[in-house]
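Chains shown are a subset, placed as in the full complex.
A and B are the chain letters, set down in written order, and residue numbers restart from 1 in every chain.
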Amino acid sequence: MKSYTKYLKMHTRQKKEIVNITSEIEEAVTESKIKEGICLVNSMHITSSVFINDEESGLKQDFLKWLEEIAPENPSYLHHHTGEDNADAHLKRTIMGREVVVAITKGALDFGPWEQIFYGEFDGQRDKRVLIKIMGE
Amino acid sequence: MKSYTKYLKMHTRQKKEIVNITSEIEEAVTESKIKEGICLVNSMHITSSVFINDEESGLKQDFLKWLEEIAPENPSYLHHHTGEDNADAHLKRTIMGREVVVAITKGALDFGPWEQIFYGEFDGQRDKRVLIKIMGE
């Protein structure tokens, strides 16, 4: 069994932003030389997400608008008694998910026709990291 | 380390439908001959889900009704400017999840008393696929 670990640095310009990281993950799979296995990709922070969906700019805006409706910014969260102002980002990240696990088959991400991997930032404009862990043979 | 890959074909009669796929996953685990490891099961499409919950017909209807409330069909999504009409299916799939990772212990899915695996379709009536990737020894 082989394993391969890589960290991506993320720093979004916007506070809330969805970034396509598929090519970075594909690069890590190639570097790992693993042909059959799995690839775990996760945010290392609790106000951002890694998820799989569609590369379409309108849909990415729909996601951000929808998240604002079901997990709105609001000064009344108890979490804000600590001096924080980002409780909504913790909720938004929960909806979108922390991680994805992707199969690797014949040396490549085993994806359907439209699957793309995204980093979802909900409290950005500062340094964050994404972890890639690949296991297999 | 051994690995085993299998693809299930899905084609629901309804546009929105929840299908129990537990026996298909159990069959793949048996075929893999893997006794200790993990089993990844994911939708290969971005408007459908794989998730674990309860085999109870009322609850499955509750899920579909609830998803319609928090991620409704609506003509005003920006995604629909592309000619698509299924933005709600992308959101519903996000709530239900893309994938599950299940432990394999002593050659079987290591499940609690009520765990069952489902395929959740939110834009169906056409061919789709589910990926099963099993790793272990």
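Keep in mind that, in the parts below, a contact is a pair of C-beta atoms (placed from the backbone, for glycine too) under 8 Å apart; a residue touches a chain by one contact, two chains touch by 3 or more.
None of the values given here were measured: they were computed from a predicted structure.
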Identical protein chains in the complete assembly, only 2 of which are shown: 3
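Just so we're on the same page, only the chains that are shown with their structure count from here on.
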Where chain A and chain B are represented by their mean Cα positions, the distance between them in whole Å: 20
Chain B partner contacts - residues on chain A that touch it in the complex: 1, 36-38, 51-54, 56-59, 61-63, 66, 70, 95-97, 100-103, 105, 110-115, 135-137
Residues of chain B touching chain A in the complex: 1, 3, 5, 38, 40, 42-46, 70-71, 77-82, 84, 87, 90-91, 94-95, 97-99, 101, 128-129, 131, 133, 135
